[in-house]
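This part shows chain A:
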Amino acid sequence: MKKYLSLLMAAILLLALAACGSSSDDGSKFIMGIDPEYPPFSYLGDDGSYTGFDVEICQAVCDTLGWKLEIFGVNWDQKLIQLDAKECDCVWSGMTILDSMKEAGYVISKPYYFNTQVLVVKDDSAISSSADLAGKIVAVQLGTSGEALLNEDLSDLAATFKSVTTCDSFLKCFTELSGNAVDAVFVDLPVATNYVKEHAGFKILDEQLGAEEYGIAFRSGDKDLCAKVEDALATLVSNGKYAEIAAKYPDIVDNLIFLND
Partner candidate 1 sequence: MSKETKLDQPASAPILEVRGLQKSFGSIEVLKDISFSVTQGNVVTVIGPSGSGKSTLLRCASFLETANGGDILYDGEYALKDGVYAEKKDLNRFRTRFGMVFQNFNLFPHYSVMKNICEPPMLRGCGKEEARERAAQLLQKMGLEGKEDAYPCQLSGGQQQRVAIARALALEPEILYFDEPTSALDPELTGEVLKVIRQLAADRMTMVVVTHEMAFARAVSHRVVFMADGCIVEEGSPEQVFEDPRQDRTKQFLSNYTK
Partner candidate 2 sequence: MSLMTMIAKMSEGLEKTCAIFFLTLLFAIPLGMIVALLRMSKNKIISGIVRFFITVLRGTPLMLQLLAVTYGPHYLFGADISRNKLIPVVIAFSINYAAYFAEIYRGGIESIPKGQYEAAAVLGYSRLQTFMRIILPQVVKRILPSMTNEVITLVKDTSIAFAVSYEEIFTIGKQIANSQTSFMPFVVAGVFYYLFNFVVDRIMGLFEKRLNYYS
């Protein structure tokens, strides 16, 4: 019994070592950091592998450059720490570009998506605009631009709320809404559109709050890597592949910067 146990331990140790080895700097490998719960940009598909608009585009970029794509699910509120720790080579997952990222020295790609934040409420809710949120509880995902907006640009609005519930995934935000623990969810438009389409009983308010852009984050010093990816993206746009993939995601296609210039 003891012998098997030690064999098992050895096997686990080997696996752990192998796992460490795989994150080593291999030029032909590109590790994409995603939020695995962020449809339609990145999510776990029905077949159990990661998919989404960003994932498909990144795959196409890797195909163009002859890289092998590897996908790493980051903890969204730790994404930049994990990027620094080389757990991934980029964060590319419907990520809002923040000034603080650039100030901290991260290399940020050209924006590829124009986004706004919206409020989602239950179908039967009396709330019809942000003005109705006084004294209400609003859920927001930790580490999203929605959270940042409520803390900064929209802090006056946030001050009228009863409270803000910060969830660690957007799914929990909607669960809280569905269970009446919060009155509204403040979330990126594409996420809202996608969710409301698939789940009955919710509606998106017309009001759009906080304009922002999505980009890809690289470690400081990875300027060349960023340039290679941007070039590959340009190629995909010009050969029509980009539009082909985008067509599969009608909810977001109108806000894709490269296709609407």
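As a convention for this text, contacts are C-beta pairs under 8 Å (C-beta built on N, C-alpha and C of every residue); 3 or more make two chains touch, one makes a residue touch a chain; residues count from 1.
Keep in mind how these were chosen: all candidates are chains of the complex that A comes from, given by their letters.
Keep in mind it's a predicted model, so treat the numbers as computed, not measured.
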Candidate from this complex that touches chain A, chosen among 1 or 2 = 2
Complex interface listing, chain A residues touching candidate 2 | 77, 80-81, 98, 100-101, 104, 137, 139, 142-143, 147-148, 151-152, 165-168, 172, 175-176, 178-182
